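What follows is a short report on a single structure.
The complex is shown incomplete by one protein chain, all other protein chains being positioned as in the whole.
Let's turn to chain A:
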Amino acid sequence: MSHANNPVVEIRAAVKHYRTPEGHAVRALDGVDLSVGANEFVTLLGPSGCGKTTLLRTISGFESLDSGELLIQGVAMNQVPPNRRPVHTVFQSYALFPHLSIGDNVGYALDVRGVARAERRQRVGAALELVGMGGLEKRKPGQLSGGQQQRVALARAIVDRPALLLLDEPLSALDRQLRQAMQRELKNLQHELGIAFVFVTHDQEEALTMSDRIVVLNGGHVQQVGAPQDIYDRPANAFVAGFIGESNLLRARVESCADGVATLVGEQGDPLRLPSAGLQVGQPLHILLRPEQFHLDCPGDPAAHGALDGVVEQTVFIGKDFEVSLLSATGSRIKAVVRDASRQALQRLHPGSSLRLWYALDAAHLIAGEA
């Protein structure tokens, strides 16, 4: 994938303020950089109000930037109205035209451009076929289920092969099963069409399963951009670590650095000895440990593992694994998912008993912490 060379969208230092009716200024985008490559599936992920919709609407042209640059296929878009941008949107509310038939809804972009009848019919049919709605041209939107309307909205947006498709939480109104089916279909469709997708969601699972790259936003800032695995395994900061997946963040401090080995003390149990590259004495850190990175017994060389002591608060059997909530010696609550290898776990995991959890040192991911 060569999105570095010919990005479909390039956004540089985008800033957008809203003025509320009370006269306050809300900073919805605060210096956002983003580039989306051809045929790339990029997801905007973040909590409610972080600016996802705003970013999408600046790309589609319904909001203008206060400052910064927006290029689509290398062309500056600041003065280009929405109807002249090679971009279509799948709206959360679907926004199908209630007075038009499904065929006319899907053919809208073609009609507006005056595409000839025969070609129009063929392309509308093909687009509906692609989303599994072939032969429903005559129906009205009011006669379709929510999931079907969703597909029609999708067909309408891809019928003339835009360079880029924007999707604002398109699946949030669907029930769980349909949602998962649509996730797969969307991904396949994107692959087949070769259109770049910018997909908005605040469901991290959805983001992780569908995306080529994820953009994590918070408070109008880009927190991290990366492949799903990168974001999950190596979050750039405490916010991303906390937002994506279950995580335990343990506070620690670099106590000494000598001969390329740094010693960390803090909440993580016994002092940790790690490669000192990039670390300074006195530096505060977070150690990220995912629940599934804990073990009940030391799986190998004890020198390569850290140990954390605490008291079991609660244990829940979740099928195969146990979900353990542990109150550490320093008072942090640790969430661990451990497997019962020895078949004696139930005893050790009884609430109130003391427990030692092990983790591999190379699994621990360090995040710079605040002083």
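The definition used in the following text is that a residue touches a chain if its C-beta (ideal position, glycine included) is under 8 Å from a C-beta of that chain, and two chains touch if they have at least 3 such contacts; residues count from 1.
The rule is simple: contacts and distances are computed from a predicted model.
Chemist: UniProt name of the unshown chain, from "Spermidine/putrescine transport system permease protein", "Acetyl-CoA acetyltransferase", "Protein SCO1/2" or "FeS cluster assembly protein SufD"?
Modeler: Matching "Spermidine/putrescine transport system permease protein", "Acetyl-CoA acetyltransferase", "Protein SCO1/2" or "FeS cluster assembly protein SufD" to the record, the invisible chain is "Spermidine/putrescine transport system permease protein".
Chemist: In the whole complex, not just what's shown, which of A:Thr20, A:Ser48, A:Asn83 or A:Gln347 touches the removed chain?
Modeler: Hidden-chain contact among the options goes to A:Asn83.
Chemist: Have a look at A:Lys16, A:Arg156 or A:Arg290 and name the one touching the chain we're not showing.
Modeler: A:Arg156
Chemist: So which bits of chain A touch the chain we can't see?
Modeler: The missing chain touches chain A at positions 60-62, 81-84, 87-89, 91, 93, 95-99, 108-109, 111-113, 142, 156-157, 160.
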